[in-house]
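Of the protein chains in this complex, all but one are displayed in their positions.
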Amino acid sequence: MAVTIPSDAAPPPGRTSLAFPARRPGLTLAAAAGVLVVGTTLLVLLLDRKAPGILTGAVVEALAHPATAPLILKAGVLGWLAEGWGLGEPWLGLASISLSLFTIVAVFMGLFALTSIVERKVLARIQNRYGPNRAGLWGLLQPVADGIKMLTKEDIVPAGGDRWMHLLAPVMLAVPAFLVLALLPYGPGMTVVELGVGILFFFALGASAEVAVFMAGWSSNNKYSLLGAMRAIAQMISYEMPLLLAALAVVMLAGTLSPTLMVEAQAGHAFGFVPQWFVFTPWGLVGFVLFFIAALAESNRSPFDLPEGESELVAGHMTEYSGFRYAVFFLAEYIGLFGICGFAVALFLGGWHAPLPVLDFIPGYLWFFLKLYGLVLLAIWIRGTMPRVRIDQLLAFSWLFLIPTGFCVLAGAALWHFTGGGWLGWLVVTPVVTAPYFLLLPRLQSAEANALRTYRFSEE
Amino acid sequence: MITLQLVLLVSSALFCLGLAIVLLRRNAIIMLIGIEVMLAAANLNFIAFWRYGAEPGSLTGVVFALFSIAVAAAEAAVGLALILLVYRHFRTIDPGRLPVAHD
Amino acid sequence: MNLTRAAPWPAGTAPFADPGETELLELSLGPQHPSTHGVFRMNALLDGETVVRLQPVFGYLHRNHEQLAERMSYLASMPFTDRLDYFCSLTNNWAYALTVEKLAGLEVPERAEYLRVILAELTRLQNHTVFLGFLLGDMGAWGSVLMYGFRQRDAVLDLFEALTGSRMMCDYLRFGGCRCDLPPGWAAAARLVVDSYPGFLDEMEQLLTENEILRARTMGIGGVEAKRLVNAGVSGPLLRAAGLSHDLRKVDRYGIYDRFSFRIPLGEKGDVYDRLMIRLLEMRESLNILDSALRDLPEGPVINPQAKLRNFRPPAGEAYGRIESPKGELGFYLISDQSPQPYRYRVRPPSLINLTLLEEMCVGAKIADVMVILGSIDIVLGEVDR
Amino acid sequence: MRKLKQLPGVGLLKGMLVTGRNFFGSYRNPRRLVTVSYPEQRLLLPESSRNFPFLVYDGNDSVEGLRCVACKTCERECPSGAIRIVQARDENGRPAKHPERFEIGIDACMGCQICAEVCPFDAIKMDSDYEHAATGRTRPMVHNKLRLAKSNTYYHRIKPREAAEVDARLEMERFRKEEARRKREEAARMKKEAAAKAAAAKPEAPENS
Partner (left out) sequence: MNLTASGLLFFAFAVLTLGAGTAVALVREPVRAALVGALCFVGVGLLYLWLGAEFLGFIQWLVYVGAVAVLIVFVILLTRREDAGGETEGGRFAGLRVLGGLGVALALFGALAAAVLGSGSLYREVPEEPMVLEIAALGRELVAGAVPPLILVGVVLTVALVGGVTLALVERKPDA
């Protein structure tokens, strides 16, 4: 049997014909969907007997026009509660808040589970391999498997470390990450907590992440953790400034601090098809890139995943954590990333607005989550490509390039406002906004690093 | 319902707490925290008087509190830098044991 | 005006007394550290992030290879040479076989010489490919480049398995030639793999050479001036990256390398970026050699008929044979006293000798650079500890 | 010093392009995927791949048909000393031409096929079967004669080209041995005839003298 290597680069000689264990994906999916639909209808009908007509009416109406489906469903349930159970005022208010909070947490936990599997699958496909496909269909039950593994692992607190701080640190990191989700403008009128100062609340909670990381690093009583914690804090503080500056530009232009009003400020379409999002303005584009880079750094994602630079410091401040509390760190990182990407969408990518007027039939909240997940996928793609930045380059990059660019974006936004936008705006603002890119960045690296290296060959 | 008296009581208690921290602790850094607590108590008063004041429209109290937070932060930064220098020079941050006071 | 360099205070104007020694941090990296290439430990003394002193500690993988070889027949220690530098078993075999042939004065038939050149160059290709992957892995590129390298290297390993029976532990060369002839279709398959390599190299260059983060992480670190390299006896790509033209294939002209026309790439500064680029260019040169070698591979016997397989007793005497292995100058020194076992068996490991300069390269660099510098030297612990 | 001719950041985008192409490439052309879902899908090993040795036996009786004559060459030549042979003794104590016990410790054996190379009787060959997981570290790791013996047809199935060559060589040797024996008998017979003729010629000579 001669050696048969097909023409393509490198796959192994051949594969036996044994089919992958016989699982018919179509059937399993259809079965799951069927069970879901039948179950909910039965549940609704069962509950409906308490206060006839309200729930079924709400469900039918929600299906009729999906754009505001969540609001209709919520009103329906509240009506059902008031009617069926005769609840007084304080309880109804409580029920409505807890309904919205519960849906938000459920949606984002689902997103977290999905992302933990999608990240590994996308990274695998980038590297030309399958990625987890053993647990469940196409590996979809992998998060469940990870969860069980995390829960069953022993949860050790290092001796000599500060016990209470060690227990509290992951909570201190996860709680602010979840609180931020309540501010995101998912759809018109669908923001869970209408705060006049939404953006400031987001930054205030972001700031507490540093304290939590320090507590984790300090209480693990381990040299690696302390070094990792120091790096993480230095990185977070120096990348909070560009985040703040980029958001400030949007606050200036939208004239408000609340994310909902900012998204409304981006409504409408110029020339019929170009949406009025801030990202389509010169200062907005640079501001968005700035915001996204700072967001990657703030949630310790590659190429800024220095704190757990495993090639040097094992797992940074998370070295001494195991079992459930390591899962909480993992959860906090992802929810933090969703929160920041959500704000990037709200600030620059026009929250729930559809890119083209013709696409308006798709409900607003779907657009919000599509854009959010687009940014998350971009972050995963970057993670699969770029090597890690060294700590001093990271800090120099922020203080010597990102923050000056932030100030230029602020100036650009002001100029955009005074020139009234349009061609004149583009003409005036673009040089101002891209000045640091051309002037500062080349000088950031030592001159020798910019030079093109030439390689001679010895003649023999 | 909470009257102005109660809020003022809480803020003065907080102020005395800050003073106690400064007097009791022998570690310069914790004393600095005590000073910050005293400043925060003062701000609390400003906001209380704005909230229970005659016409809520005039925001001088709030603006004053805002500036005092900014100044307090600047003061903390300089204070910590000084503490660092004292530590480097005298190898201790216990104000009691600094030779400056006696000779 | 370089913005990132902190300008020190002009003399005497510092606003305070001598700051006193800041606390130095003693950190031990390894031996089971995620990114050292095998069991290798470094005791680093850190001032903040910068390395003040670095002491490599190795010996964890010492298997007493040379003592074993003195109590076994010449043939029996051939499979153990596979396990010296377990990424390039065929070049290890060739160095050992070359030395024994020099000792016993055996002639190697034409076809065997061609086979040896082809297999050595294929080994160099797959070693440098996997080096790229590990270096990027050390820099935190999450294994993407490593997987591309492994995918391409698998094709070469499949060729080795088809010919010698095992992917990495080939044990294929014998004193006076090769163990067995090519299976049918092997040369054609090798031609396919060689033709697919330039595409892979272009893809890697597009991913690496202009990548700003990579340039920032590798340029200017780990460089040592050429005179120090020569004094320390460093050989291989590290030497050529610093601009010194020393390649045994051109110096000794062993085997039939004088029949092939290939060039030796030389770098300028000898830092990690140059070492990376030198290996990329060396791969392209190896492809040229492979093209011409595969084209005029002659027919004929694969082993010298007089070579005896069992109780082979070379005449008394000593011999030192060396070849250009992917890591540097790999040498074998044998003393025979006409008994079936060698009297003295010594290996010159290029990885170990290149490693002696690690501290000099790392002092002053950041802790994150230490991993990258160690990766750029491309050591294999099997060869370092023997 | 020629400046790098492109804008900063473009190098990173080119890198992203490469990974992007690989991502979509892996869906477009599944052959690019390197990994295989073992154990359901397996890689086809090339013919000459080797893992652990096995003893060849002709015919179908795995004890009688063993080619091995217990000459212990492989035991001496094995670099890691993994083979242990005990020669059988026939009824009156003389060493017989087959092994009573032939054990290989597959934890010590590194699959270097030197035993197959030096064996003068082609009795031991290399198998490419790699699934030898066992529950114990000592006893189960030592494969005895029964477990090592595999038929010549099995040898033909896993390594057809090599097995055919070996059979041809054995055939040639048998033929040559046959030839030599016949020639020896021929010579012996010729000598007997000559002796008989000489004997016959001697009785005539005495009569006519």
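Labels A, B, C and D are assigned to the chains in the order they are written; within every chain, residues are numbered from 1.
We take it that a contact is a pair of C-beta atoms (placed from the backbone, for glycine too) under 8 Å apart; a residue touches a chain by one contact, two chains touch by 3 or more.
What you are looking at is a predicted structure, and each value in this text was computed from that prediction instead of being measured.
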item: Among A:195, A:366, A:414 or A:435, residue touching the chain not depicted; value: A:195
item: Footprint left on chain A by the chain that the document does not show; value: 90, 162, 165, 195-197, 200-201, 203-208, 210-211, 214-215, 218, 233, 237, 240, 256-257
item: Chain B residues that touch the omitted chain in the full complex; value: 1-10, 12-21, 23-27, 29-30, 32-34, 36-37, 40-41, 43-44, 47-48, 50-52, 56-57, 59-60, 62-63, 65-67, 69-78, 80-85, 87, 91-94, 96-97
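The rule is short, and it goes like this: only the chains that are shown with their structure count from here on.
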item: A-C compared against C-D, more contacting pairs; value: A-C
item: Chain centre separation in whole Å, for chain B relative to chain A (CA means); value: 38
item: Centroid spacing, where centroids are CA-atom means, of chain C and chain D in whole angstrom; value: 33
item: Chain B-chain C separation of Cα centroids, rounded to whole Å; value: 64
item: Residues of chain C whose C-beta touches two or more other chains; value: 144, 147-148, 151, 154, 158, 162, 183-184, 207, 211-213, 215
item: Sites on chain D at which at least two other chains make contact; value: 4, 8-9, 12, 15, 18-19, 22, 32, 34, 45-47, 161
item: Footprint of chain A on chain D - complex, ascending; value: 1-5, 8-9, 12, 15-16, 18-20, 22-23, 25-27, 29, 31-37, 40-47, 160-161
item: Contacting residues of chain A [partner chain D, same complex]; value: 1, 3, 6, 8-16, 18-21, 122, 125-130, 133, 381-382, 384-386, 437, 441-442, 445, 447-448, 450-452, 454
item: Chain C contact footprint on chain A (complex, rising order); value: 2-5, 7-13, 123, 126-129, 223, 227, 302-303, 305, 309-312, 314, 383-393, 396, 400, 440, 443-449, 453-460
